[in-house]
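The complex appears here minus one protein chain, its other protein chains still in place.
In this document, chain identifiers A and B correspond to the written order of the chains, with residue numbering beginning at 1 in each.
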Amino acid sequence: MVNSELIIALIPLLPLIGFLLISLFVNRISKSLASLIATGSVLVSFLLAVIIFIKLIGLPVDQRVIQVNIFNWISVEDFSAKISFLIDPLSSLMLLIITGVGFLIHVYSIGYMHNDEASNRFFSYLNLFVFFMLLLVMGSNYLLLFVGWEGVGLCSYLLIGFWFKNKEYTYAANKAFIMNRIGDLGLIVGVILIFIHFGSIEYSSVLQAVSKQGGSEILTLITILLFVGAMGKSAQIPLYTWLPDAMAGPTPVSALIHAATMVTAGIYMVARNNILYTLSPISLNLILIVGLITALFAATIALTQNDIKKVLAYSTVSQLGLMFVALGVGAYSTGIFHMTTHAFFKALLFLAAGSVIHGMQGEQDIRNMGGLRKYLPITFYVFFIGVLAISGIPPFAGFFSKDEILAKAFEHSPVVYGLALLTSLLTVFYMFRLLFLTFFGNARATEEVKHHIHESPKSMTIPLIVLAILSLVGGWIGIPEVLGGSNQVGEFLDPVFTSSQVLLSEHALSRSTEIILMSVVVVSTLILIGVAYSIYVSKNTVPQKENSTLSPFHTLLYNKYYIDELYDSVIVKPLKKIAKVFYRLIEKSGIDFMVNTFGNSIVSGSKFARLLQAGDIAFYIFAMVIGIIVLIATGGLMK
Amino acid sequence: MKTVQGISLDYYIWLSAALFTIGVLGVLYRRNSIIIFMCIELMLNAVNLLLVAFASYYQDPQGQVFVFFIMAVAAAEVAVGLAILVLMHMNTKSIDIKVLNRLKW
Partner (left out) sequence: MITAFLIFWPLVASLLVFAFHGYAKPIALAASIIELVVSIVAAVNFISDSSIQYSINYAWIQSAGINFHVGIDGISLLLVLLTTFLIPFIILSSFSINYKNPSVFYGLILLMQMALVGVFVSLDGFLFYLFWEMALIPVYFICLIWGGEDRGVITLKFFIYTLSGSLLMLIALVYLYFQTQGQHSFDIQQLYAAGRSLPVREQGILFWAFFIAFAIKMPVFPFHTWQPDTYNVAPVQGTMLLSAIMLKMGIYGVIRWLVPMVPYGVQTWGESAIVLSVVGIVYASCIALVQKDFKRLLAYSSIAHVGLISGGIFTLSKIGMQGAMIQMLSHGLIVFALFYLVDIIVARTKTKVIKQLGGIRSQAPIFTTIFLIVMLGSIALPFTSGFVGEFLLINSLVKYQLGLGVAAGLTTILGAVYMLRAFQKSMLGETGENTSSFMDLTTREKLVLYPIVVLILGIGIYPTPFLKISEAAVNNLLTIVTNYLALVK
C-alpha cells in the first residue's frame, strides 16, 4: 500500500506534469495523445482523490486531518511559507469536485475541441488550471491559497482569450484578469495582516490563535480584505462584470472554470476561514448583504439576456450570491453543499449549452434557436434535468441545497428569506425561459443551419449523461432530517466548522415550519413554470430583435443596469485622464521641465558670462590686476 | 634708520614701487606688444631690486637666489614671448594687441 503522503502529493502534481508534457511538446504530439495525457492525468488524480477520501472516512471523526509538507518555499526571519498540503473533509470534498467534474469536462473537451487546431494548447491550459485549483484548495497556508488564487486567474485569462485573434475575447480576458487582480490585492494584504498579527500563515496555527483570541477590529479588517478577494474571484458586486464577459472562452472553460470550480474559490476561502468570520459579525453581515444583492441583481439581468451562455453566466453570479447568503447567515456547510450541487448542474447546463452551440455551428443567440428538442434529443434531456435541478424541483440536487439555504435564511431573518426566495423564483423563470426558447416552439434557425444541426459525439454526450445523473443524485448526500435523510454532507464537513458552530447559537426550525417553507417553494416554483410555459410555449413569445423599443425597465435590465458603462466612466476614463495629466502636466511640463530648466539656466548663464571674454588682452590684464588688488586687500582684511 | 650700503631702505622700496607701477600702467595702457613685454620685464626687475635689497638688509642669501631664478625664468619667457610676437607679426602684420581680440570663446 502506497503511503498517503505520496498520493496526496501526486494529486496536484499529475496535472502539472500533464501540462508540462503537453506544453513542451505542443507541436510534436498529436491531438489525441495530448488529450489523452490531459484527461488521463486528471482521471488518475480523481482516482487518487477518491482513495484519499475513503481513507479520510476511515479515520475517526476528530482526526480527519492529514498534512503533508513538501518543501520550504519562502522563509525570511519569522516568515515562512511552506509548500504543504492539508487534507481535511472540506478540501477532500473540493478535490473530488475539481478532479471529478474536471475529468468529465476534459472528456467533453475532446469532442468539443477536436476541430480546433490549437487543441493541444487548450488541454495544456486546462491541466494547468486543474493544478492551480488543486493547489488552492489543498494548500495548508494562506500563501498557497493565494498562489492557487492567482494561478487559476492566469489560466482563466489564458482560456478566456484562447481564441486570441478575436479582439473582443482578448478584451474580456484582460478584464477578467484585472478585475481579479483588484480582489487579489485585497486578499494578499489580508494574508499579510494575518501574518503580522498572528505570526504565521499556516491555517492550523492561525485558526487556533483566532479562536483563542476572539474577535477584534483587526480581525474585521482582515476578513473584509479577504472577502474583497472573494468578490473578485467569485464575481460578487462590485467586481462581477468580468464573469459574463468571460463567456468568450470555449464552453468547456465556462463550465469548468467559470461555473463549477474557480468561481467557487471564494466560497471555499470563506468556509475555510469560517471561525474568522464567525468572530467578526460585521464581515459576516457584509457577506450576507453583498451576496443577497448580487443574487437578486444578477437574476434580474438574466431574465432579459438572449445569449444562451450569458444567461447561464448571470445565473452563476446569482447562485454564487446565494452561496454567500448561506455563508453570511453562518450556515457554512450549507454553502459548501450548494456549491457542490451547483458544480454538477451548472457544469451540466454549460456543457449542454456547448452541445447546442456545437450543433448549431457556433450560434449562441436563443432568438435563433427554438424547437431543438427534435434535433438534439440527448442534449435536450440533460439540459432539462439541469434546469429542473437548478430550479429546485424535488428530488433533483438543487432542491435539497437550495431548500437548506432558504431554511437557514428563514432562521436568520424573514427579510433575507424573502429576498432569497425571490431570487430562486427568478431563477426558475429565466431558466425555463431559456429552456423553452431553446428547445420548444418553432425552429427559428435558418434552413442552412437546420440542415447541419447534429447531435454531439459520444465523447460529449457521455459526460453530459454522467453529470445529469449527478445532478439528480448529487443532492441526496444532504437530504434534511425532515425528509428522513441524515444530511451526510453536513456531518462530514462538521469537523471543519466545529469552532464556529459552538459560537453560533443554532435554533433549529420546527419540523412543521420547515415543511411549510418547502411546500411554499415547490408550489410557487411549479406555478412559475406554468407561467413561463404559457408565455414562451403556448403564446410562442420570442424576445424582440435588437434596436426595437422596450419598456424602460426592460431596457435597463437588457443593458445590465449599465454597470459596465458606469465603471467605464467612473473608473477607467478618469484613470486614463489622471495618467495623462501625470504624464503631460506633472512629468513633462513639471518635473522634467524643472530639470531641464536647471540645465538650461546654467547654459544661458554661461552665455552671459562668456561676454566677459571679449578677447581684449588689455581688459584681461586689467581684470587680473583688479583681481590681485582685491585678493591682497581681502587677505589683509582677513588678518 | 634702516640702511643698505648706506642708502636708506625706504628709497629701495619707493624705487621698486615706482618701477612696478610704471610697469603695470604700461601693460594696461599700451597696445604695442613689445612695450607690454618690456613693461612686464620692468615689473620683474622691480621685484628683483626689492629682493636684492632685502636680502642684503637681512643678510639672507635666499632673496638673491630667488633673483637668479627670476632672471632665468624671465629669459626663458622672453624667448617664448618673442617667438610668439614674431609669429604674430608674421600672421597679422601687426603687433597691436587689439588685433588679437579674436582670442575668445
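By definition in this document, a contact is a pair of C-beta atoms (placed from the backbone, for glycine too) under 8 Å apart; a residue touches a chain by one contact, two chains touch by 3 or more.
Computed from a predicted model, the values in this text were never measured in an experiment.
Considering the entire complex, the omitted chain makes contact with A.
If you put the hidden chain back, the residue from A:F25, A:F53 or A:Y171 that touches it is A:Y171. Contact with the omitted chain, checked across A:F103, A:F195, A:F350 or A:F432, is made by A:F195.
When the missing chain is restored to the complex, the residue among A:V147, A:I336, A:L517 or A:A532 that touches it is A:V147. Seen from chain A, the chain kept out of the figure touches residues 26, 71-77, 79, 143, 146-147, 150-151, 154, 157, 161, 164-167, 170-171, 173-174, 177-178, 181-182, 184-185, 188-189, 192-193, 195-196, 575-576, 578-580, 582-583, 586-587, 591-592, 595-596, 599.
Heads up, the rule we're going with is that only the chains that are shown with their structure count from here on.
Chain A and chain B, compared by their mean Cα positions, are separated by 95 Å.
Here chain B touches chain A in the complex through residues 24, 27-28, 31, 97-98, 100-105, going by the rule given at the top.
Chain A contributes residues 610, 613-618, 621-622, 625 to its touches with chain B in the complex.
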